[in-house]
Every structure is written in C-alpha cells, then in structure tokens.
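Of the protein chains in this complex, all but one are displayed in their positions.
And now, chain A:
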Amino acid sequence: MTKPIIEVKNLAKNFGKNEVLKDITEQVDPGQVIVVIGPSGGGKSTFLRCLNLLETPTSGEVDFDGENLTTLDTKRVNELREEMGMVFQGFNLFPNMTVLENIKLAPMKVKGIDDAAATKRAHELLKQVNLDDHADAFPSSLSGGQAQRVAIARALAMDPKVMLFDEPTSALDPEMVGEVLNVMQELANQGMTMVVVTHEMGFAKSVADRVWFMADGYIQENNTPEAFFGNPQTERAQDFLSKILM
C-alpha cells in the first residue's frame, strides 16, 4: 500500500465569523490527479491555499509527505513549499522579468543553482510547454495561454512532487484553454501528482483519477469521474451538475 503524499485531517478555516472550510478529511496518493469542483464561493481556493499554507488553517492538520505542516517552523514550511508547485488563475508572472528570468529566479535564489544550470533547465521546461522561442519576452507581451504555460514551467522549475492548480484556465479566452489543458494532461501522463480546481468538466472526465465535489465548506462527494458524472449521490451535486451541463 502506498503512503499518501497529502493527508488532510479535520481541516477547518474561518475568516472571522465566515466558516469557509468546516471539516475536511481527505488524502491524495502519489501520482493521483484530483479535480476539485463546486459552486463559486464554496471554498475551493481556500482549500487549495491551505494545502501549501498560503492560508493558515484555523484547526485540523495538513500532512505533506508525513510531516504535519501546521506544526512546522517557517523555514521548514518554506522548504516544503518548494515541493508543491502552484499555478494561479491570474498567472502572477513577475512583470519586471523576462520569461527566462521568471523561471530561473527561484531555483537560483532558493536552491542556489548556478546561472548556467538554471538557464539550461529553464530552456528544457520552455520546450516542454512549447514556448522556448519566447524565452526573452516580457510577460506583458504574452497571450493569456502563453503566460499560463510559462507559469506552469516556472512552478516545475523547482522540481515539485505535487502541482496545485487554482482554476488555471478561467481567465483565458476560450481558444487558449486547450493549449494549457494539453500541457496539464501531458504532465498527468508523466505521473505528476496534481490537485486541480477547475470548471473544465471535459478535463475532469478524461484526466482525473478522483473528483471531489466541494460545497458549503465540506467535500460532499469523493468519487471516480465516471461515477460522479454518471450517478451523483448527493442532491447538492445533482443540482450543481444540472446547472452546468445544460
């Protein structure tokens, strides 16, 4: 039996009186692709940000690779964050740096990798996302799809064990969604462990190992895509699916 890479136990998160996450206990095994879906404001982003402690849980624990993040000191948390890449809806590329510099920054400043090695690796990653010809461009000159692929390459540059995606295609024009999903699918094929918050049901159906349906601060359903889309158990999920699959 493989040991889970992420284990969430009784996780709760409040913003003041607003109880966003109420009680979540789930786990992610190595190599799994989890797709988290659910209504807007249901706490999906908050959940994802609790996984790498960008948000501090109010109670409960998040274990990564056997270590309980909520009890670790800042330095160790920083180290573990290296192993969890994150991709944001708004790309968050560094606008004052070229594409290449965006990718090289963390490996050089955090891992201490020398410039030549970091450059070489950055070019490899850019080839992987089909953007090596844009290495010297600044982010403002890229299309949304290109920017998001650079953001993925930037996260991969730290050689993470897990990739977290928070609605990576929601800000994109429809014709650019495909190029980003392709890169993600390839990543999944290579065996990357991924937790993906998305509204792309096609991606969930074809790539996910498990679908987590999240609403009202709970994971309401945890199932295979076939079972979830074919035969949703809860009324909440049936309702949600009927609205988006018209």
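Quick note on the criterion: a contact is a pair of C-beta atoms (placed from the backbone, for glycine too) under 8 Å apart; a residue touches a chain by one contact, two chains touch by 3 or more; residues count from 1.
By our rule, contacts and distances are computed from a predicted model.
*Asks:* Between "Carbon monoxide dehydrogenase", "ABC transporter permease", "Cysteine desulfurase" or "FAD-dependent oxidoreductase", choose the name on the UniProt record of the chain that's been left out.
*Replies:* UniProt protein name of the non-displayed chain: "ABC transporter permease".
*Asks:* Among A:P4, A:G42 or A:G85, single out the residue that touches the unshown chain.
*Replies:* Result: among the candidates, A:G85 touches the missing chain.
*Asks:* Of the residues listed, A:A155, A:A188, A:M214 or A:A237, which one is in contact with the missing chain?
*Replies:* Checking each option in A:A155, A:A188, A:M214 or A:A237, the one touching the absent chain turns out to be A:A155.
*Asks:* Which of these touches the unseen chain: A:A12, A:L72 or A:L105?
*Replies:* From the options A:A12, A:L72 or A:L105, the contact with the absent chain belongs to A:L105.
*Asks:* Touching the missing chain, which residues of chain A?
*Replies:* 52, 54, 74-75, 78-79, 81-82, 84-86, 88, 90, 92-96, 105-106, 109-110, 138-141, 151, 154-155, 158, 164
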